[in-house]
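One protein chain omitted, others in place.
Moving on to chain A:
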Amino acid sequence: MRTASLPVYLVMVQKELLELVRSFKLLWVPLVFVLLGIMQPVSIYYMPLLLESAGNLPDGTVIDIPMPLGSEVLAQTLRQFGTLGMLILALASMGVVSGERNSGAASLILVKPVSTLSYIGSKWTSMLLLTWGSLSAGYLASWYYTGLLIGEVAPGEVLGSLLAYGLWLSFATTMTLLFGTMLRSPAAAAFSSLGLSAALSLLSGLFPKQLGWNPGALSGYAYQLAADGVRNPDKLWWAVSATALLIALALAASAALLGRSPAVD
């Protein structure tokens, strides 16, 4: 059985990707990220113009907003991804396990010689591909427009912050998958994972010294990487390792949970 599990896993990943295509998730999720990414530099560039045309300012008002640095705009883009983007990803991935379990489709798959780890793993792989694809598309679009309208940013900074932020979103997606396996209701799963992510970010913001190693700190490091470099790189590596470890644990826990009760009808 061990020898056969890799091809089976690949077949399942193919199926998940086909589902992403047929459900148009592969279209609209990256599209939202691209729109979010473009909006940030464009709205900053046109801010004075917008204010002027708002019309309720007295004649002769001088609007003088200092143009931010390109790297600052990129950091702001990441903040957009952290709110709206993360919500979209949670919505897209909240039902991938619980939906199939509730309908009974999962039990039809799990009676076949398939391990629960392949099942969870295939869903995780496809959701991660969606996450990284969308984030990269959105961030690169933002980078391009920032370069055009505001100012060049070095590719190194972009890449570093993209990787850190991608890891953070991967963590959030994995948590959605874990909660989606644990809970029957997809909405509850999305809510739990968003809540957990918000709580972790908040905690690492409040106690950066003590909790700087937790996954929630990754978003902060990503902003720093984009804007002006990380202040304490040691903690960043701690956070990266902790996140990777937690993702692995969450996957193992999801597979074990699913193995205990493959179907819930």
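Note that in this section contacts are C-beta pairs under 8 Å (C-beta built on N, C-alpha and C of every residue); 3 or more make two chains touch, one makes a residue touch a chain; residues count from 1.
The working rule: contacts and distances are computed from a predicted model.
*Asks:* Which listed name, "Acetolactate synthase", "Protein-arginine kinase", "ABC transporter ATP-binding protein" or "3-isopropylmalate dehydratase large subunit", is the one UniProt assigns to the chain that has been left out?
*Replies:* Going by UniProt, the chain not displayed is called "ABC transporter ATP-binding protein".
*Asks:* Can you tell me which of A:111, A:159 or A:199 touches the chain that was removed from the display?
*Replies:* Of the candidates A:111, A:159 or A:199, A:111 is in touch with the missing chain.
*Asks:* Name, in rising order, the residues on chain A that touch the hidden chain in the full complex.
*Replies:* Contact residues on chain A toward the absent chain are 1, 4, 7-8, 11-12, 15, 18-19, 22-23, 103-105, 107-114, 260-263.
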